[in-house]
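Complex shown without one protein chain; remaining protein chains in place.
Naming follows writing order (A and B), and every chain is counted from residue 1.
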Amino acid sequence: MRRKKAERLCRSAGAVYCGLVYAFLFLPIVVVVVNSFNATKSKPYLSWKGFSFAWYGKLLQNTALLDSFKNTLILAAVSTILSTIIGTIAAVGMFKYRFRGKSVIDALLYIPVVIPEIVLGIALLTLFATVNIPRGMLSLVFAHVTFCIPFVIFNVRARLDGYDKSLEEASMDLGVGRLKTFFHITLPVLAPGIGGGALLAFTLSIDDVIVSYFTNGQTKTFPLKVMESIKSGVAPDVNALSTLILIVTVLFVVLTQSGLIRRLRHRKI
Amino acid sequence: MSKHKFRSSTLPVLITVGPVSLWLAFFVVIPLLYVFIMSFCSIDENYNVVFQFTLDNYRNLMDVNYLQIYAQSILIAFFATVICLVLGYPFAFLISRTFRSRKTFLYMLVIIPFWTNSLIRIYGWRTFLGASGWLNQTLMALHLTDSPMDFLFNRFATILGMAYVLFPFMVLPLYTAIEKLDPSQLEVSADLGARGGATFWNVVLPQTVSGVFSGCIMVFIPSLGYFYVADILGGGNSDVIGNLIERQFQSGNNWPFGAALSIILIAVTLLLVKLYQKCGGDMQSLGV
Partner (left out) sequence: MKKRQMIGAFLTVSILSGLLTACGGKISTTGSSSAPAESVSAGSSSASSGSASAEGGKGSLNLYIWTEYVPDSVIQDFEKQTGVQVNVSTYSTNEDMLAKVKSENEGAFDIVQPSDYMVEQMIKQNMLQKLDHSKLTNLKNISDVFLNQSYDPENQYSVPYLAGVAGIAVNTSKIKDTITGYADLFNPKYKKSIVALDDYRAVLGMVARSLGMSMNETDDAKIAQIKTQAMKLKDNIKLYDSDSPKSALISGDCSLGYCWSGEIALAIRENPAIKIIFPKEGAYVFFDNWCITKGAKNTENAHKFINYMMEPQVAKAVSDEFAYLQPNQAAVKLLGDSYKNNPAENVPESVIKKGEHVKNLDTAALAKYNAIWTELKK
């Protein structure tokens, strides 16, 4: 009995602790969301002047901010697609074949992951300045793909770990070409790994600050636009946009999760 | 025979691994090599880089000032890592084991804040901690203090910000490692009479140590370079190495010196990674 009581106490203490950590994690989010309803009109927009939806309206007029968000999405999409393609085929190639220099490539892949982003940022800036690659969307794509590829490869590789080559061999024995085998046999098995890698790449690209800071030229991405706003005092329309993004992503997660629970229930029945 | 061999193994290798090799060569190897070369260059009167060999950049770097900034940066990174570890380990354990019935939901709850832009969240901290911010206003309303307290624009705020931004990078590896624990081992340990502390020290910790190490590395190294956290929350007087480097490429107009600072930072990073590997760290877990 005492043990049960102790266990229950431990559980409650644990719940309180987790609650506090979540409070810590969500605190700035709450600040951001609440401030998006701030009726303040004067810089630096810090003091609370009343509740208002005004800034949500102003957000729709702030073309610069919306453009920067559009840029970020385009950039993330392009980077994700490119890095997923390059990364997936690279992971498959490295898994299947043995060749000289494999360990070198393996080591090189860790560089963008491990070194501080600022080093990658200035290195790429130096490259672009020397080779005269115009700084803008193009340089941003190059930069983002560079740090996304390793994550795709790692994720696909993890999926390849228990992969059974015999399926592929069987398919090719039956006369199916190498390419077709790849698309119909290999890819579906790898799908979760590819999906995970692509998702990770997308997430990293959307929130990238430091590498974009050095390689963006004049193209504003959303994080860089926020950085610019922070310098002069963040107007609540930035908060409004962040709140909207947060609401939509949370909603969808909730929806898909409950959709899954329904699926599981159906299976059990 | 050999033609067939070429077609059957070299071509697929080229197609699959070729693109990534080219990409790495052009966008990782060459830029870093160039940075290395540039660290030995000088600048002329118009701040343009000239290929004149000099060790001046490294000599200037050895100045006490810069070494102190490196030391300070390492200290800030260290404290941020410790905070993340101390907060994150029990947290990951609780989610994974104690509340395992809800663990996916709880895990998602950790990830969701990080889908909001990190800069705006750091700014949220600034709004919270400032002299007329939420915390001070609450404290004053509760009459706990007469005048606003200095929570912001100091090293404390910078460390807090770093720990906040990098928290998920500590929790994820820890969670993965704790997930791999065999619950029956814990039961056996309890059955054999070991109390919680002993079980933790002898059973749980040794098996999760890889997660601890990769979490620490994933928090420590970025903290050295996150200049914007130091700028926004530190107010400009708790510079980390990232700030130094950024300044050379901006107002300092001294790219070679910035390159030298970066090379030293890379060296520090490589040292830490080697240390990590020596302590039994697994490179694979760094990418997940």
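A few points about this structure:
Keep this in mind: a residue touches a chain if its C-beta (ideal position, glycine included) is under 8 Å from a C-beta of that chain, and two chains touch if they have at least 3 such contacts.
On a predicted model such as this, the values are computed, not experimentally measured, just so you know.
Interface note for the absent chain: among A:I111, A:L125 or A:V156, the touching residue is A:L125. With the whole complex as reference, residues 42-44, 46-47, 60-64, 66-67, 69-71, 73-74, 77-78, 125, 129, 132-138, 141, 192, 195-196, 199, 202, 206, 217-220, 228, 231-233, 241, 244-245, 248-249, 251-253, 255-257, 260 of chain A touch the missing chain.
One chain is missing from the display, and on chain B it is touched by residues 43-48, 60, 63, 65-66, 68-69, 72, 104, 107-108, 115, 130-133, 148, 150, 152-154, 235-237, 239, 243-244, 247, 249-254.
Quick note on the criterion: only the chains that are shown with their structure count from here on.
Each chain gets one centre point, the mean of its Cα atoms, and the points for chain A and chain B are 16 Å apart.
Against chain A, the residues of chain B that register as touching in their complex are 9, 12-13, 15-17, 19-21, 23-24, 27-32, 34-35, 38, 87, 90-91, 94-95, 98-99, 104-106, 108-110, 112-125, 127-128, 130, 132-134, 164, 167, 217, 221-222, 224-228, 232, 241-242, 245-246, 249, 255, 258-259, 262, 265-266, 269, 273, 283-284, 286-288.
Those residues of chain A that touch chain B in the complex are listed here as 10-11, 14-15, 17-18, 21-22, 24-32, 35, 46-47, 86-87, 89-90, 92-94, 96-97, 99, 101, 105, 108-120, 122-127, 130, 142-143, 145-146, 149-151, 153-155, 158, 178, 203, 207, 209-210, 213-214, 222-223, 226-227, 230, 234, 238-239, 242, 245-246, 249-250, 253, 257.
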